[in-house]
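Structure first, then comments.
We show some of the complex, not the whole, and keep each chain where it was.
Naming follows writing order (A and B), and every chain is counted from residue 1.
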Amino acid sequence: MMTDLCSKIDKLAGLEAGLHDKDFLLSWQYGDETIEAVLLMAEVLEGMARSGTSTRVFDTGLGISIFRDKSTRTRYAFRAGCNLLGLMTEELDESTSQVAHGETVRETAAMISYLTEAIGIRDDMFLGEGHKYMVQVSDALCEASVKGVLIQRPAVINLQCDLDHPTQAIADLRHLVKTFGSLEALRGKKLAMTWAHSPSYGKPLSVPQGIVALMTRFGMDVVLAHPDGYQLVEEPMEAARRFAARSGGSFSVASSMGEAFRDADVVYPKSWAPASVLRERTRLLRAGEATKLAALEREALASNARFKEWECTERTMELTKGGSALYMHCLPADVSGVNCEAGEVSASVFERYRLETYREAGHKPFVIAAMILGTRFHDPSSVLRACLERKAVRRANSG
Amino acid sequence: MMTDLCSKIDKLAGLEAGLHDKDFLLSWQYGDETIEAVLLMAEVLEGMARSGTSTRVFDTGLGISIFRDKSTRTRYAFRAGCNLLGLMTEELDESTSQVAHGETVRETAAMISYLTEAIGIRDDMFLGEGHKYMVQVSDALCEASVKGVLIQRPAVINLQCDLDHPTQAIADLRHLVKTFGSLEALRGKKLAMTWAHSPSYGKPLSVPQGIVALMTRFGMDVVLAHPDGYQLVEEPMEAARRFAARSGGSFSVASSMGEAFRDADVVYPKSWAPASVLRERTRLLRAGEATKLAALEREALASNARFKEWECTERTMELTKGGSALYMHCLPADVSGVNCEAGEVSASVFERYRLETYREAGHKPFVIAAMILGTRFHDPSSVLRACLERKAVRRANSG
């Protein structure tokens, strides 16, 4: 175990992570070595946690989270990731404070950063807004840092915006690496990222966008499928095409779940809203148009309902390679007959892969900790090596 | 002090605590040695805290709390107990996440447990529900642990359910041990656990149930008294009868506060709701029957009002042994003329014992820490001994 971790740390030392003193906002802004470094750091951190080695690299320090949408998984993962490194977490509750737009974002960003190492933000509700907000915070921190207001500039970690969900997508990639044995083993594997029916509306685009833009980097054949009208936004699509061309993989768009599932090694059926609906919702919410919002929801649900056959069932799973593709989901899933009448996945398929989806989610605390480690330290490999060498334990030894 | 702590740790080493990798849900599920071990661990932890010795046994790790009812005392005690051992606490706010019933409990239990050592739950509002919910969480954690989803299985700590309130009851037992000198000294002492009048309704049964099921274990003569219709549920009553028979103590039910108080060494007058009302309330809440709920509350308050003479006063205290029984309460108490017109206890009795009730409550953080220590470590005595030997201080020394 120890030897294995050492060799991974050696490998990490050879990578140009390029994250030091930066943020992690959109995965496609970073080179492949950055992604590989985050994967490796997450793997080493998880290995150390399993072997009982403490990875407390901060004696004091804060991790601040800002959640502009509900969250269980990512909220916990951020806290757990911070704690694993020794940071105390606090959530900025905007209802009891004054984070807003424009002038005030700039001010609040400084006010919560004096002794802070990382700021995790979820802002995924409004297409065209979330990423912009994170950039505002990031810019404010740069200014405050350059001008000597801050002792240290905290890293902004994207815990899901309107464009990307990088902690999810990289945790998913860790899951694929673990399932297929290595990053190299993913080459030539087919992954189907498909829309799926849901009786709810307004689900963000960031998961499918993050998946197609990330998984195309490593030689996979990524097929995106969705009904007409459910297109993703252009920026991650463009990234996916570019990465596929460079990696020797491929990226294509299909018009049915079945076509995408055919011979797939991995399927990721998940609902999202049409971009046009999300944009209109942002506009109506701003204008305070309650009646029109209700009408928009009705229309959107009616639109979804036209595509109930986009469900991942035993029948569609049979189309996949050997009938046994890996099923993935970011959770919570809309499971037909369990938490909804007709949803993204049938009960029997979900139940078969349920514990796998828990394992998939289990990588997230380590991916977040890896991002913090990479952004906060000039040479994360030497920091990790020092953790191994000092032999501090995560919990007291007991006979 | 040091010698005293060492001898207690030696005694602890000789007990079969049997808690390792388990939960603490209902005190009557555990043998006497488990209870004794928790008492001893709490005593040692408190002694170390008083002498300034650090008991930080976790370098990193999380304690998650879920409160489905209001709480000041127990919420603080859980946080303080976790912090005493080095765990960072976080509260799962169900309004900003998605813990629900059935399928989702199973999922959420895994999602909040990847790096978690303990999950403290209060779910005491609905008779027939709270304990069931904790068992669901516990089962989900077992599955996730056995199937390798979790690195470690966190312990579920019952911070009050519909059946038991073990952190309160064991803190109360610590208070008795401290007051009377030893666990052995409790043998033959009479404890009156009695209903008392309150102008509020819906108070859970878990405190009286926890008290009668616990205090009968150590040879005390426990008398339960309540008006007709205010019976406790059968499971803890059965446990109380069984423990009394085995311990050489006794357990009986009286029909007046005076009868119970006569020659008592300890009195615990406290209000609770009739089980039938709590069951009906659960049913009506589920059915969303607001009008019927209001009617139920009126009926219940009218029922309570028929028993205003069930108040602990100077006159009833005179009936106790030497007129000076120890008064106990889990707080907050309904004090007549202070926070209500006519309540559980008269102002003068309460004021006389007020600081004693604060001392009683002060054991709770240590009892919770003891439960975590016992459930997380194979050999808590060696963990505690190592804390003593390393001589780390809880706070820096200052000339």
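Basically, a contact is a pair of C-beta atoms (placed from the backbone, for glycine too) under 8 Å apart; a residue touches a chain by one contact, two chains touch by 3 or more.
Keep in mind that this is a model prediction, so the values were computed, not measured.
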Quiz prompt | Oligomeric copy total, full assembly; chains in place: 2 | solution = 3
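In this text, only the chains that are shown with their structure count from here on.
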Quiz item: Between subunit A and subunit B, two copies of one chain sequence, what rotation angle (nearest 5 degrees) aligns their Cα atoms?
Solution: 120
Self-check item: Separation of mean Cα positions, subunit B and subunit A [Å, integer]
Solution: 40
Self-check item: subunit B to subunit A touching residues, read off their complex
Solution: 57-62, 64, 88, 90, 92, 96-99, 103-104, 107-108, 110-112, 114-117, 143-144, 147-151, 376-380, 382-383, 386-387
Quiz prompt | subunit B-facing residues of subunit A, complex | solution = 49-50, 54-56, 67, 70-73, 75-77, 79-80, 83-86, 88-89, 331-332, 335, 338-339, 354-355, 358-359, 361-362, 365, 392-399
